[in-house]
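Handing you this structure, nothing more for now.
Omission of a single protein chain aside, the complex is shown with its protein chains in their original locations.
Order as written gives the chain letters A, B and C; numbering starts at 1 within each chain.
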């Protein structure tokens, strides 16, 4: 399936920004996992626009679980979650039907779907779909909790303002818990200032997200084609706006010498560990038991209020576009729970592939 | 399958560095594609170690095609290519059986395969396997030729020396043709000097590869989970040593404002194009008809001659390792045909998914 | 995915008999296919219990399409159809929670899902799920219409009463159109009598369904593992109660000699055809352009009113069961639209694999 991720534990997304509803189907998740409605609501709240640095579209995200949950626990059969769309202003999009918004998918989806696509609000390409991914990720994260896997994402960089990198990962994940503007150092205000400044300039900003995963045992992943980097990047690059991914020291490694880049091994508390973690917890595509660390580059929101040059792809002629709609001057904050959810989905699948579906129920097996 | 890439056109790799042979099975490639033995040999020659900046292991790479080719053309049934291993010195590896070479897969493969892995020369994790990928890529590239898709990779950076970026992509791809040290500007000597210097320091260097693909029509790729970025990165991150991938301006985009980052559309020769190509030819995960551009960060070769700290993972105790074996002080040059081949495999699959398998035979369909 | 069928055009089902809703996601179907609400309603009506030979559970099957359809046509993105459950009497199942209904999935689903399964009314194993399959099949059949593929199923045998076999397939498919009790000869009354007799004996009957597909071009299918027989049987054997499938003359072929069984070729109206069609339109796993013909053996409905021996799998002791609930003395009639839908799903996928997704939009390509 095209809109599905995973082999053992799979998530399929459906829906359009201005259609009746969006949603997801989770299949292959083991039975007996507690489905915590508050946790799902909490994850959706983190993704929801809430302040003046976000879009003014306000969705309640009142989801409904149609299947796969019985007496508060997963049954092991497909879970379908539906989130109805409410606050849609489709008229905004009618007048610009054939004007390609720069750096958006309007033109490419027209080429792919021959004009039958639901173009309103980005349709199936809309960031709105990520609400379904966040809901699915929240359910799946309860399975990961059962075996002690933890995931956290912070804003490493927003415009020109930087947060510090992960250092003590376990402690840092605790710091991030529950934060709606997830940073490790005292940089929230500076980042928000940059976003507000861009907004007042009718412009937008991007940033870099850094994610850590702990608790994944050594030996997960495959040597060729299904390396941990392959599976994670496959999942993450489907999130609109992500244009780069690096694991461990990533691009910085390319400028190091082997003697600097190599992670020496050492015994620690009777366990094989590495002194540094430049490889981000992955060697030869397989986890080595160290925290998995990666960075995602997020481009600035394409929708800006400034007038832009474009084409009318129906008339095949040059045109100007003034994007109306309602948009975020930065999606970097709202992208955090999305990246966390996509990561949860991908890691859950890899662990299920390695140890069998029921590992999350019988967490003591690993 | 774990060691398989692709949905419509698939490539499976098998083999170990010091086993009887390595090889690949290509399945789903359309019938009637000319299999050009010289082209395969040429691609293998580009990958082969040849000078003092490469490993001293010398393999002839005399491949044999066991199936799927008849009268010089593909039949449409699986093509099995086998490349026997010759120049192996397994004894080098016996004494370090349980010493984890830093930044190598020795420890992770031990965790995954419980000690049953063929540890000699990296076994199935060895870069040796990429010879099979290059051979497969060379066959597949003939299918891409039929529909006018071209792929080229150059060394954008080696240690601290930079090549210029792609600018006139069609012309630049011509420049790269046939080069065994593929760079666009006059930087080969400086790069080699850096490599030789690292070697004499018993060390190694990394670098960045830049790849361009032209001729892919707009409308290829999928919105969620199977974006062009997802599929390409999935394939590329299985190449050992690649630790970062960015599309278009990638990480640099994260520091731009929307008004700088957005690619304005314009009509050119009656065709929709973009003025800039910061998004690397991909919008919303779908090709927009512009050249697809991406960079891969390659870490320095992990095998260095310097003594390193490590562990004996059989005895679970600290140890020192002095890597003997035969290794490259830089794999960046030899990685070019590998990245090109992996890219060919992934793009061929995406095009077959979009237009049906026979599109390469009837190139006029697109 | 486990609950998904297909590679290019995929259908995922979700839901439990007594849960909030059942439904399906169709992914990969090409854009521009007309979604005919009346056609979906018509197919659901054929599957719906309606008379005294069916269960007394009465569902309205008022479906809702949540995504993937815009202005009455498919968009090319995932279509989610939801059918809420209404007429559920869950209390019927509480008292027999741990009594394994003979020939039902109660015990096997308990083993698979460790007791977390929704056991009410068969849960996810219920024939109720087939309503979602029928709705999906109805949408997909419009794509098949576009390229002239037709599918029809009739009751070849019910208990001891036989219908005639397909002879003039095109004409026979016309005869079946719109019939809610699909037979080719005058045998409806005799079949219904058998069913009513079984019901009055507190028992049930089975039968054989025969299906024909016309309009599939020669050359569809794969030699090994994805033969047309493989793909069709894979899809069909997921329908509860089907325990045998034969293509063409099937089991009867095993008693023939080669000279009787072989289908001689001959030219007819300038086209290669076969004189007989003992192979059911498939040679070497690939279509030969003749009608595809197969029979499905349907076992008698497991739910019967007679008392039966069983076990309590919670207490691990022998027990008696008296099935209350509401059941069909024969599902053979209602199975017809289900088999037709599953067939449509599988054939659509195979054709899309062969010719690319858009073939249904541009029907003239084949």
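Just so it is clear, a residue touches a chain if its C-beta (ideal position, glycine included) is under 8 Å from a C-beta of that chain, and two chains touch if they have at least 3 such contacts.
These numbers were taken from a predicted model, which means no experiment stands behind them.
Engineer: Based on the whole complex, identify which of C:55, C:227 or C:343 touches the chain you can't see.
Structural biologist: C:227
Engineer: Of C:160, C:185, C:200 or C:322, which sits in contact with the chain we cannot see?
Structural biologist: Considering the complete complex, C:160 is the one touching the chain left out.
Engineer: In the full complex, which residues of chain A touch the absent chain?
Structural biologist: Output for chain A: 7-8, 77, 223, 353-359.
Engineer: If the hidden chain were put back, which residues of chain C would touch it?
Structural biologist: 2-5, 13, 100, 102-105, 107-109, 111-112, 124-125, 129, 157, 159-160, 198, 201, 203-208, 217-227, 229-231, 233-235, 237-238, 240, 242-251, 253-267, 270, 272, 274-275, 278-280, 282-289, 297-304, 306, 308-311, 313, 316-318
Engineer: Identify the residues of chain B touching the omitted chain, counting contacts across the whole complex.
Structural biologist: Within chain B, the residues that touch the unshown chain are 1-4, 6, 10, 12-16, 19-23, 25, 27-28, 31-32, 64-68, 70, 73-80, 82, 112-114, 116-118, 123-124, 358, 361.
Following the convention adopted for this analysis, only the chains that are shown with their structure count from here on.
Engineer: Can we say the copies chain B and chain C touch using the same residue numbers, with more than half in common, or are the two sides different?
Structural biologist: Over half shared, hence same.
Engineer: Can you tell me which chain is nearest the middle of the complex, judged by mean CA position?
Structural biologist: Central by C-alpha mean position: chain A.
Engineer: For chain A versus chain B, what separation do you get between their C-alpha means, in angstrom?
Structural biologist: Those two chain centres are 26 Å apart.
Engineer: Centre to centre, by mean C-alpha position, how many angstrom separate chain A and chain C?
Structural biologist: 38
Engineer: Between chain B and chain C, what is the separation of their C-alpha centroids in Å?
Structural biologist: Here the centre of chain C sits 45 Å away from the centre of chain B.
Engineer: By residue number and range, which residues of chain A touch two or more other chains?
Structural biologist: Within chain A, the residues that touch at least two other chains are 2-4, 13, 112, 124.
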